[in-house]
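Excluded from the complex is one protein chain; the other protein chains are retained at their positions.
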Amino acid sequence: MTGYLAIVAARFRALLQYRAAALGGLFTQVFFGLVRIMILRAFYAASTTAPISLANVTGYVWLGQATLLLIPWREDADVAEQIRSGTVVYELTRPLDLWGLWFARAVAWRTAPVFLRMVPMFVIAMLVVPAGWGLAPPPSVAAFVLWSISFGCAVLLSAALTSLMSVALMWTITGDGLPMLVATCATMFGGLVIPLPLFPGWAQPVLYALPFAGMLDLPSRVFTGDISVAHAPWVIAHQLGWTLALALLGRWLTSRGVRRLVVQGG
Amino acid sequence: MSDAFALYWRYVAISIRAQLAYRATFAMKTIGHLLVTAIEFFGIWALFARFGTLGGWTLREVALIYGTTDIAFALADATGRGFDKFGTILKAGDFDRMLLRPRSPILQLLGFELQLMRIGRLSQGVVVLVWASVAIAWTPATLALLVFSIAGTSCLFFGLVVLQATSAFWTIETLEVWNAFTYGGNYAAQYPMAIYRRWFRGFFTVIVPLALTSYYPARAILGRDPLGPIHVLGPAAGVAFLALSFGAFRLGIRRHASTGT
Partner (left out) sequence: MQIVVEDLAKTFRVAERTPGLAGAVRGLVRRKHREVAALAGVSFSLAAGELVGYIGPNGAGKSTTIKILAGILVPDGGRVEVAGRVPWKERIEHVRRIGVVFGQRTQLWWDLPVVESLDMLRHIYKVPAAQFRTQRDELIELLDLGKLLATPVRQLSLGQRMRADLAASLVHAPAILFLDEPTIGLDAVSKLAVRGFVKKLNRERGVTVILTTHDMDDIEALCDRVIVIGDGTILSDGTLADLRNRVTRERWLTIDLGDSGEVSDPDATVIRRDGDRVCLAFDPEVVTPAELIRRVTSRHVVRDLFVEHPPIETVIARLYQHDRQR
């Protein structure tokens, strides 16, 4: 455990070095947030009935930007290099541990950047942006607590997807295209392009069945109170359920992939 | 000058050959890119399906703006790879290699790579634009304006990437900021500028003149405004922006020569 804490701490330190990059990324996200909100406000001006209130959708957009780094944009570069060079076979004792290692790495790898982006974004969205345009605090302490749990689950879910991408690298052709595909799906079906509640009614059941909803959309809606405290546990169940499913898939694929690599010679 | 053109096309040829060497990956990346951009438009469609109108603009009208902006961005994105990756090129020492060749480093960066996979976004933009044009009564003047608009906007986006590259001479770390203007600018320009706040519109009219190169010409093409001289001058602002960016880049080269970065 201390090993992983050390990795997270080291990553924090490394990221702090790049102060300008951090500010730059923040600026870009605030920019995108403001543009998205302006567009949504213009749409909302046309109609008073919408499945999600303007205030909640505004908060939704800010939360999406704040937790943007949860999206698995790329596979773990080190693991990718290990697989490509074939040295991964030396890491093997049992395939089960290999997946676990990748998963732990993914968690550590995600946590630091997400927090470093999230904290200033929250400050800006709640305190700097003028009222009505920004992120309102959660409607109750319970909502906040449940959101925190949900956020933690979102990290695990994201890590599970990242690990899956690493696993896919063991099959070269799929491995190349999968990160882009996953990132695209996560962006679209996570509610970054359009808030999921605004999709047509017929699409809703499909969207909320997918795992991607659990990364940005569902936690955000718990925070704004759009999903009530009573329903929040279902969100957590959704997230954990998918995390488990992806973990099982990942472990199974890992053992098969390893066998394949060993047979093929890497 | 013609020799520089000939060399540029040679660069393009070898770039294409290099990418086609990885045929499967190239196909996948292009399709992936097409999907990513198609999804953006699908999002807009979904919003229109729910709300019906955007500040008085219909989906087809927005599609015109969206299509032209995306085509312009795809062109700039495809050809500006050398500047986009300039931070990496500089860090790896490959820029020094360019300075060791008896050619303009700008020409070499232009020829660095022609990203074919951007055809994904380009074709998506074309499809959307064609769909939008069906509802428009085109005249030779508005058609010409459309071409100018795309060209001017493309130059503007390219200029932004050049400025991004220029900042790499001072510090590699600020490059992310520029994404706000390139990707962010593209995103914002896909919608009619009228829906944004005045300070935002002002910035994108005076400083990064996207409104001039893409929004006002679109208004004229759609018949919302009578066609006038500002509509021709607009795209020219994009070209001027690009020229200024190259000037800044040259200043950056001079600084690099004296500080070694």
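General observations
Per-chain numbering from 1; labels A and B assigned in written order.
Keep in mind that, in the parts below, a residue touches a chain if its C-beta (ideal position, glycine included) is under 8 Å from a C-beta of that chain, and two chains touch if they have at least 3 such contacts.
Quick caveat: nothing in here was measured; it's all calculated off a predicted structure.
Of the listed residues B:1, B:100 or B:137, the one in contact with the hidden chain in the full complex is B:100. Of the residues in chain B, those that touch the hidden partner chain are 3, 6-7, 10, 14, 17-18, 21-22, 92-94, 96-97, 99-103, 257-260.
Here, only the chains that are shown with their structure count from here on.
Centroids of chain A and chain B (each the mean of its C-alpha atoms) stand 29 Å apart.
Against chain A, the residues of chain B that register as touching in their complex are 24-25, 28-29, 32, 35-36, 39-40, 43, 46-47, 49-55, 171, 173-180, 183-184, 187-188, 191, 195-197, 200.
By the touch rule above, chain A contacts chain B in their complex via residues 18-21, 23-25, 27-28, 31-32, 34-35, 38-39, 41-47, 50, 173, 176-177, 180-181, 184, 187-188, 193-194, 198-200, 203.
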